[in-house]
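Only one protein chain is missing from this complex, and each of the others stays in its spot.
For chain A:
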Amino acid sequence: MTTKLMGEPVARVEDDRLVTGKGRYADDIMPGALEMAVLRSPHAHARIRSIDVDAVLDVPGVHAVYTYDDLEGPMAEPLPLLIPHPALTHGRTQYALAKDEVNYVGEAIAVVVADNRYLAEDAVGRIEVEYDFLPPVVGIDAARAAENLVHEDVPGNVAAVMEQSFGDAEAAIASAPHRLSLDLTVERSACMPMEGRGTVARWDEDLNRMSVWTSTQTSTGVRAAVATKLGLDLGQVDVVTPDVGGGFGVKIVHPWPEELLVPMAAKALRRPVKFTEDRREHFISSAHERGQQQHIEVGFDDEGRVLGMSVKFWHDNGAYTPYGLIVPIITSTQLLGPYKLPNYRVSFESLYTNTVIVTPYRGAGRPQGVYAMERTMDAIAAELGMDRTEVRENNFIQPEDFPYAHGELTFQDGRPLVYDSGNYPEMMRKARALVDWPAFEKFRDEARKEGRKVGIGIACYVEGTGVGPYEGGHVHIETSGKVKVSTGLTTQGQGHQTAFAQIVADELGVRFEDVEVVTGDTRRSPYSVGTFASRAAVMSGSAIALAARNARAKALRLAADALEADVDDLEIVDGIVRVKGAPDSQIALGTLAVLSNPLRYAFDEASRAATQFAVGDPSKPPVAEDDEPGLEGKDYYSPPRSTFASGIHAVIVETDPETAEIRILKYAVVHDCGTLINPRIVEGQVHGGVAQGVGGALYERMAYDETGQLQNASFMDFLMPYVTEVPETIDIDHLETPSPLNPLGIKGAGEAGVIPSAAVFAAAIEDAEGFPITAMPISPSELYALRLTHSTTSHERTAS
């Protein structure tokens, strides 16, 4: 009997290829292609007076140089505003190559295509540009002050103002027995996948066809962008996603200028062209996220129950808004977390600055929302002298409340914000047990006796995952019995080839080894959306399950004919359809694949075997009117709305009394992503997310100076965690509350590890130090400075 694979920690099929150096990443493809290098603006804000490329043409090995003036048709128009929104009244996007003005250091001005990257860079160095400098706007304070404008036709630097509410937050706060207000900030970080961006394109003059390989999170998105911008029919463009060295959000379609310029140049030069960015380019010309200022007003009762909450925040969207308002909308809606608020109002301003654009980074606005809410919960507990977990429990949505609607709020997918399922009290019980919450005070006392400072933090979150609109699955059983599966969304290390093969093996009744999954290839799956918002397992997992069920139904129908049995009496085990209880009466799926395609020659084992079976009624056409040849199943999954995963993280930290260094003593995660497909992959996602969270909370920030220069644009200066910075172990406990919205009960897991980090570390450090932590990330020197401020103020207080 085939063993169930769903829920098993199956080893990944991707690994053999990747550990032997046989992965194929974008830069590995098409050796010998011409290479592109980009001239990027060295200034944060300037008008371009002139560009002189004459000296470039003398550089040996140079094939082409392009500036804005060389762009034609749709390429000469601004890049698309991908996600428009009625509140985005002043959306702006850049040109593929800057026209007249640059708005951040790193903005593309010109590109050179040469024999190789070295020569292309030499040539870029020879381009002369004259600028008229404009005053740069850097940071949220400067954007709000609006003494200078990023775009002269955008008053106040405000791209959008948006407000949502239910109940009457102001009235509820005014009449509440207790009130508090908080001001919080979070700084910018970035995804920083180890592989940067890369695109390769080949124009085939004979087939009149464009092939693009790009390190992307959405092959169909890039395909549409390339076709539109280059004036090609969609059917002329193939986009293939090779192995991708991490994404975390930044590799979603924007589209990058280079993703369009590479195919443009390949077509013009009739030579394959490649662009592989270097690390500095990734820092200054891809995307960042997280920067926000928040002001919170909350009113609550004696049990810490929130009666009304009003949040206003300012979101730094960088120089342009290609990705619309997705990040701040997520912050404003996911802020509510697992809590039942009777009255809520949130408004935000999305502000321009002369810095790199802001688009989703793993968590996508949720970390900031969770930070706002969880810091509020901690503040309420402190105000009332209550246990922090108890305040949270008093506010939880209860298991019987599902489906739970947060008033009339609208989520990022444009659908009502309705949670499908969850069990938050049980999750809190598990979290308290996992971190041994009740024993902490004793531990603190003992540590104190030794002159040590320790603190504990806890933070809850709810994560809308698996947003629509849809994904598809295609399952094809070949005459060899091997099963070829395709889904359109892409893979950046999540092990989709393994997880999806597990689903197919179970649904179809075939051996895991016989299933091969392809993702992100528009030739196989032209209809698809992409990999973001922890949606791959939910969306493609569901679509593939449905497709496999269709293939199974067809196989059983054919087998019933061939074996002269009833469909209900059949089972499929290890790729063989057999009559239950009469195992001799059987037929292989591969043989059925031959029978399903009656017009073909017998050229292999399966087709020879098929000759002993006669299928169908000789008086009818071999392929029935409502049928198709081939043993395939295909389907799409399009959910009514998102499914909501949830979790609680707890951390114990120790802060050095002298150096203010912050050390992690324990990190615990309770996580509910519905039905688990592969727990080992899910745990890997949690590990990686936590490491990014540690980075974001304690180390990583984009250090822009006031002129808009990013001062730490390298791995030497931007402190990404090494093994020495992460917790040695992470204690993980799962809760499985299946989603009622999809066939397998799956919820997403990709972002969970990173969402509550800023909140949970701020809480733990605050607990260790005894003064409020309101700005994240926090470095030892900042903590040290805070200590000095607070010791002076307390000293002054004692003195007065």
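Note that in this section contacts are C-beta pairs under 8 Å (C-beta built on N, C-alpha and C of every residue); 3 or more make two chains touch, one makes a residue touch a chain; residues count from 1.
By our rule, contacts and distances are computed from a predicted model.
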Legend entry - The complex's invisible chain, by UniProt name, from "(2Fe-2S)-binding protein", "Putative molibdopterin-dependent oxidoreductase YjgC", "Urea ABC transporter permease subunit UrtB" or "Menaquinol:cytochrome c reductase iron-sulfur subunit": "(2Fe-2S)-binding protein"
Inset, instruction - Taking the full complex into account, find the residue in A:G91, A:P193, A:G221 or A:G575 that is in contact with the omitted chain. - result: A:P193
Inset, instruction - Kindly state which of the options A:N157, A:N550 or A:Q692 is in contact with the chain not pictured. - result: A:Q692
Legend entry - Sites on chain A contacted by the missing partner chain, in the whole complex: 11-12, 14-25, 27-28, 31, 53, 57, 60-66, 70, 114-116, 118-119, 191-196, 243-246, 248, 268-269, 278-279, 492-495, 680-681, 683-684, 686-692, 714-716, 720-724, 726-730, 753
